[in-house]
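Just one protein chain is left out here, and the rest sit where they should.
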Amino acid sequence: MGHLLEVKDLEVKFALRMGDLTAINGVSFTLDRGERLGLVGESGAGKSVTGFAIINLISKPGYISGGTVIFDGRDLTGLTGEGMRHIRGNLISMIFQDPMMTLNPVLTIGTQMVETLQAHMNISRKAAEKIALEKLRMVQIPSPEKRLQQYPHEFSGGMRQRIVVAIALLADPALIIADEPTTALDVTIQAEIMELLLELCESEGTGLILITHDLAVVSQVTQKIAVMYAGKVVEAGLTEDIIDNPLHPYTQGLIKALPDGRNPGTRLNQIPGVMPSLIDIPPGCSFHPRCTIRGDICRYESPVLREIPGYRNMAACHMLGLKKEPTEKDRAE
Amino acid sequence: MFAFAVRRITQAIIVMLVIGLLGFSIKQKIGDPVRDIVGVSVSVAERDALREKLGLNDPFLTQYVRFIKNAVHGDLGMSFFFKRPTLEVILSKAPATLELVFASSLIIILLSIPLGIYTAINPRNLPSRIIMGGSIVGVSIPVFLTAIILIYIFAVELHWLPSYGRGETVNIWGWESGFLTLDGLRHLLLPSIALSSIMLPLFIRLIRSEMMETLETEYVKFAWAKGLSRWRIWFLHAFKNTLLPVITVGGVQLGILIAYTILTETVFQWQGMGFMFLEAVERSDTSLLVAYIIVVGALFVVVNTIVDIIYGLVNPTVRITGRK
Amino acid sequence: MKQWERFKNSYFLHSFKHDWVAIVCFVVLLILILLSILAPVIAPHNPYDTASTDIMNAEMPPSWMEDGNPDFVLGTDIQGRDLLSTMLYGLRLSVMIGCGAVALQAIIGIFIGMISGYMGGKVDAFLMRIADVQLSFSTLMVAIMISAIFQVAFGVGRYEQLAVPLLVLIIGLAEWPQYARTVRASVLGERNKEYVEAARVIGLSPARIRWRHILPNTMSPVLVISTIQVANAVMSEAALSFLGLGMPITKPSLGSLINSGFEYIFSGSWWITLFPGILLVVFVLVINLLGDWLRDVLNPKLYKG
Partner (left out) sequence: MKDRLIDIKNLVKHFDISGGLLEQLAVSKGRIIRKQTVVRAVNDVSLFVNPGETLSVVGESGCGKSTLARTLLGLYQPDGGEIYYRGDRIDGLTQKEMLPYRAKMQMIFQDPYASLNPRMTVQQTLEEPVVFHNPSISGSEVKDRVAGVMQQVGVDPAWTDRYPHEFSGGQRQRISIARALMVDPEFVVADEPVSALDVSVQAQILNLLMDAQEQRGLTYLFITHDLSVVRHISSRVAVMYLGRVCELAPTTNLFESPGHPYTRALLSAIPDLYDRRHKYIKLKGEVPTPIDLPSGCVFHGRCPYADGRCSREIPALNHQGKAVYVACHAVEEGRI
């Protein structure tokens, strides 16, 4: 059996008056059934766009300009309206960032749950409500019967995100794409939601793509990580490999920039500069102006994601796997 | 919700008291109730006696309280010209104006909702551009000019429709209605189109911009991600949220149509309240003028209060917590 | 010079140059304003000079029609005045009253909006209630009522003498709430932003924060509604004049011209109504289009009040 999801050379552009901007540029990764992948990067890296591109839900003026998204053997990029509608919320669900904005304020929770089920199966309101109740119980909403009649503003942020998770689970999807699901929440609630998500994905055998800027969160939940920078995957591999043994200079910098409480008060490792905006992505490797191990080739040739001899991670960097491995000392500023 | 309604109604009463104060001050400053009752051909002594008898020498506040008391009982003074109670005069003219406003509102609502939604869903295609272009031309043409152009085309040149008056009306329980006869409806057509010409573009633009804003929200995006059908997303998720601001702004705007009836009624010689008001101004009929201000003020306040309460009923946040 | 350089490279100018509708509207508006300013110089006749008009010339059709007179290009009005000249003078009056009224409402509105937004609390609630009530009555209704009261109070003759300043006053009083609401809403939006808190941490006085920090940041929405308000004021003036509550026929604005022509439309003298009507619509339309364009370009967050 093939992969559940195979994203290959995905490319998304935004058609603007001054010309097309490339938001993601050749993103590839795979996901198996029940597998969890973390899509990590800073704002503007294109991780959310990737998530939305999978279910072909990029808001105008963005459009998918190349590549394929093979889900369960079918290419989703070629699907038209009705075919795609059948995928969304049914086979692939999404969880959004801000639970305060995700639920429609003028419709009851019950309506918003029932309509999702009715959109995908021929089912009575009664039967749909029964499934809704079951899912609300799964996400540990107290007294769910009463909750179905209530409106979103009667819930706290944490509760709303649970409801969103319940909606995502309604049709027993094979894959959930969670776009920064806990960024807007407090740390204790974040821990609750993440644990819930992890437990549910494990017990239901659901695949998960967790999009976040927070490496620490990803490290708790996913088996694989893909690190994105300026619209490209720069490093991909198993979670423990990425965290414990990052190869790409960007991933290394990112992990070392995190204050981890091991040596308080010392200067943090900082990556100089900022991520380029889409308008002026540098030629060659887009990371090279900030890179400490760059060579001449990085200035004009864009590196591809490849296997690095001797390592399990894939990385997109010219300077890796050369005769002389860059050592800690080389990388010092 | 109940507390919300109580608040709105209390506010409405306060506003009415203030309007009453304004109307009363105008009457005090520039009107002459004695003249309104007996005309000008009466001796000074007799007029002073009458003045005393009517309590016109009492302190301002006493007179104001009396004025409000009378107003609550439906007594807004005598019209100098008609020699009848002003409220009676106004009420006899009201059906004409209200029917005109009703017909225009109908045109506006029936056209603006589909056009507004259509242009919001397809912001860039050709029909939308034409509708939006037309709407900006529409708001730039004054109502009276539209009315004149309509008369020139359909009455003067083509002779299809009558150019003035209400035509044949039927009296049902004291309400002179033009809705029930073909002639009445023919007379109603041009004025109501003219009257709606100013608000229709505004409504289309209002619905369009609110709808476009709603379509950009996260919850609409989430609805797409849930795989709902486009019709459900547009007409339930997006439109229901569009409705809230449209009700608040739109309800008030429909009330504002009454202001524009003054212009329309003038052009079409439509025997309504607006036409009467202008005549009252020309004749310096202060009592009638003040009565008109108070009646129209009351109308506005009632419309606004109802709109607010409907808003409260539609919006679950207000319905449940009583807070806006 | 630096400011000019900045302006030359700005997004504002760039989007102007790439939008032909905006360019056309701007040019037309410029021409109309020039025409109105220069009316006394370029008008072929002086409509205010009763000695030079001849009632025998009344209701002459435009020059290209039968019975037309090349002396009166667009024909004459009911008093035998050259229609073109009268229109130019009328446009001049409309522009003057429109701009005057907008200046007045801007002064009242910005001041009240600023106070209301910054003070908050009871002052705010009180001022905004007045604005709300007035708006719910519609600016046109308020303007009609004020002018009706003025006319009854002053008497028709005196009212007509004072028409221009009175109309500025009436329209200004009727329409200030639009400004006040817009300014207040954006003051409220700006007031809680962190740069205002930073100014307070520095210790600046409230007055200085209000006028130097907050006010400049509310200017985009004010600019947008100012253009639209000029159009509205011109429309209100025309409506009042049409109702006989504005400019008298001896000194007609576009509205009063249309009104005077309307009575003769049934006898076929369409031009007295049509030409001033077109001029009025074109003037209002270009301002509205420019206002729309400005709104798109400046894209101010138009806070809902």
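Per-chain residue numbering starts at 1, and chain names A, B and C are given in the order in which the chains are listed.
Following the convention adopted for this analysis, a contact is a pair of C-beta atoms (placed from the backbone, for glycine too) under 8 Å apart; a residue touches a chain by one contact, two chains touch by 3 or more.
Here the structure is a predicted model, which is why all the values come from computation and not from measurement.
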Of A:E11, A:E42 or A:D72, the residue in touch with the unshown chain: A:E42
Option touching the unshown chain, where A:A15, A:M121, A:V274 or A:V304 are the choices: A:V274
Touching the absent chain when the full complex is considered, from A:T239, A:S286 or A:N313: A:T239
Residue of A:D172, A:E195 or A:E307 touching the missing chain in the full complex: A:E195
Touching residues (missing chain, whole complex) on subunit C: 2, 122, 125, 193-195, 197-205, 213, 216-217
Interface with the unshown chain - residue positions in subunit A: 42-43, 156, 158-159, 186-192, 194-195, 213-217, 219-220, 239-240, 243-244, 253-255, 257-261, 264-265, 267-272, 274-275
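Here is the rule we use: only the chains that are shown with their structure count from here on.
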Those chains which touch subunit C and also touch subunit B: none
Chain-chain pair with the highest tally of contacting C-beta pairs: B-C
Centroid spacing, where centroids are CA-atom means, of subunit B and subunit C in whole angstrom: 24
Centre-of-Cα separation between subunit B and subunit A, whole angstrom: 53
Touching residues (chain side subunit C, partner subunit B) in the complex: 129, 133, 135-138, 140-141, 144-145, 148-149, 151-153, 231, 235, 238-239, 242-245, 255, 258-259, 262, 265-266, 270, 273, 277, 280-281, 284-285, 288-289, 292, 304
Sites on subunit B touched by subunit C in the complex: 11, 15, 18, 26, 29-30, 136-137, 139-145, 148-149, 151-152, 156, 163, 245, 252, 255-256, 258-260, 262-263, 266-267, 277-278, 281-282, 284, 286, 289, 293, 296-297, 300-301, 304
Of subunit B, residues touching subunit A in the complex: 216-230, 232, 236-237, 240-241, 244, 314-317, 320-321
